[in-house]
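Here the complex is missing a single protein chain, while all its other protein chains stay put.
We call the chains A and B, going by the order they appear; numbering starts again at 1 in every chain.
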Amino acid sequence: MTKKVLLSPLDPVHDIGLKMIKRGLDEAGLETKLLPPDTPAEEIIRICMEGSFDTLLLSRTLGYGVAELLARFVDLADAAGLRENVRIGIGGMAVRPEIAAELGFDAGFGPGTTVEEAVAFVEGKEYSPQENEIKKEKVDISSPYTYQYKNEKIGNLLKKITKQIIGWAANKTSPGVERAKLRENEWDYQAFLKKEDDSEFYKRYAQLCDQVPKDFYLQGVMHPKTRELSKDELISLNTYINNMQKQMRVKKLQHTRKLPIVWNQYGTGCPFMDIAHVKASEGWGADGVVHFDPSWGARTEGFLNGNLTHQEDGTVITPNNLYRIHRMLEKSTLWQVRAHRGLNTAETVVLAGKIGADLTKINICYGSLAAGTDPARLTIDAFHAIKYAAKYKMPFDVVTNEELTGVPAYKAFAGMLIVADLAVRLGAKPILQPLFAFSPEVMVGGQMDDNYIDFNAAKIYALRSIVDAPIWPGAPIGFLTQTEDRVQSSLSTALHALLAASLGVDAISIASADEAYSGGPISIPSKIDTLRGVEESFRFLGLAGIKPTENAQIWQEQMVRGIEKVLSQVAEQGDFVQSLYDGVLGSKEEGAFPGRAGYNTVREE
Amino acid sequence: MTDALKRVIDALDVETFLVCESEEEGKKLALSMMKNLGFKDVDLVFIEFIGSGARIRARAYLHRPGDQYGWLFAEEVKVND
Partner (left out) sequence: MAVILGIAGTAKNTGKTTTTKAIMEEVQRDKNRVLGLTSIGYDGEDVDNITGLPKPKIEVWPGALVAVAERSLEVSTAQIELLEKTDIATPLGKVILGRVTKGGTLLIAGPNKSKELRRVLPLLQQYGANFIIVDGALNRIAPMVEVDSLIIATGAAKTPNITELAWETKHLVEILQFPVFNTPKNMVNMGSVLDIQAAQRLSAFLSNNQGVVIDGVISSQGLEYLIQVGEELKGKILILPDAIKLIVCGEVRHIYNLLSRLKELGLEIGVKKEVHVTALTVNPYYPQFRFSSNDYQEAYVDRKLLFQTIKNSVNIPVFDIVEEGGHKLYEVIVEKGI
């Protein structure tokens, strides 16, 4: 039997909520009747009884004296016998279950009540929020793409360049590559979980490390900036997580769109605080979280081990730390462990792959031109890292952060496309990561004097005209547009997210509202600020769009021509690594300096 | 009211994240935190609880419209470094 629902707004004006619920109930196939606002209580009760309704839904905003009025309604309904067969629900601002109970209703619906909730009540099913929890699933943003070149000229140049790289890499290795190999072949994650003895492994491993990890493994000396978390801390953490996970739920930010997925980074230095950050990110709607390791990790050969906390700019990569963070992630949360830029790139990918990361992050040009790693060393380590990424089926993004030092976008893109092409040839799934940033190039060139839209749009148009590949602007979007003011900062992030959605990109990384503050670690409220901002911007945009001016087109064409020019030079030179040293992909004048870490550590096998 | 608080034009908002088990608990904690901080006229402007805790914006009014405003009469504030 179809349930009959009578809806009656007691409020003279606020009957919108009830109209929305009515629409939902109608769509669910229920028979409904909506009374005009301000129908007298006796009238509502009479209609409800005479029309044999099963459910009565009222709406009323609570305010001064309203509780007594509603209670009197309930009393009258009860005395009239209506409640023998009819269930009554109340909805409205400030209505909470406790108040509904006090007023005598069968159910109370506050702001944010879903139609599912109302239907469940009407149909007499127990409403459990878990059932109606947002079902989030991991999205593989690389899967729809073919990596086919639309710009044939660029495709051919890239083929020539990456063929040379593959040839160059064939007979080379490095301590980083050797550690990765050892980790890949001799370290078993299941054995680690069972706490099997791994001293033999670490004895051999230590031989491939710098002094700090070597001292740690062979003599038990702690890194000066780290401490081991105590047993008490670890036990309490487990209790905290167990309690929290029972009531954990997640938001979805994209409103009517599927993309872009939204990434948050974490890397407070402490795996415990990281977990708190991750849970807030997940709760407030981030689809993925990125593990940030400290910068010294990129300049030190080898990883440490154990439950280590640290108090600087990232969280130390150790099997224990990654394991601990991984196991408390929600099932729907994507996890990226970044490997890019340093001496542990290849091993990071192996470790991340074994522990269960969904994505990693690998690049060559940024790491060797702006992050301090020797070009030859990073090329060979990244080459192997890419192969491991392919093996562990982890797509990875290729960043273009060298733009931040002053390298123009087209040059950074040329470098990114080389790494992406290499990745495709090695069977991996690269994701292009152009910056949405107020970069030195535009500060000088004036491309953002009028707006932040055109130049960022030009980047997406340019990449799309070259290759069919996933695009993930970052990292974070709006970089260098944000100030210390949280409203300005959140709004800037939200507006860049709006642009990203409008351009149809696959993912974005967003900053917290204290991105521009440098006096200490970022805070969870600041993280939530931008997630809420982005949520609202997606709500605002829906499936509509933003229209750039004709400049976007002009700059797109300039960028593509610039990329072609740079790739021609690299191809002509016939030595990718040498091109990096020579500044073809970013020169000293542009703030790009070939790194020194790992210099002279590449050897032929 | 300390001298510096006299200079608060109307209200002081505390924005933070409290680890708690429910929105109810978050509300109670937020209000008791504000009272512990020594404020009397306190309220909760906003709370959103998800999973591990609640994002809150708690408020203390130092001067409601019509009050005698401390900042109208405030002497120079001695700042202790």
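Note that contacts are C-beta pairs under 8 Å (C-beta built on N, C-alpha and C of every residue); 3 or more make two chains touch, one makes a residue touch a chain.
A quick note: this is a predicted structure, and the numbers were derived from the prediction, not measured.
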Touch with the omitted chain, as defined above, among A:L10, A:L34, A:L103 or A:I165: A:L103
Contact partner of the left-out chain, one of A:L76, A:V115 or A:L182: A:L76
Candidate in contact with the missing chain, chosen from A:L6, A:L25 or A:I45: A:I45
Residues of chain A (touch criterion as defined above) contacting the omitted chain: 42-43, 45-46, 49, 62, 64, 67-68, 71-72, 74-76, 78-81, 83-84, 96-108, 126
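In this section, only the chains that are shown with their structure count from here on.
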Inter-chain centre distance, chain A versus chain B - centres from mean C-alpha coordinates, in Å: 33
Interface residues, chain B side, partner chain A - complex: 15-17, 19, 21-22, 48, 50-53, 55
Chain A - residues contacting chain B, complex: 243-244, 247-251, 276, 279-280, 282-284, 523-525, 528
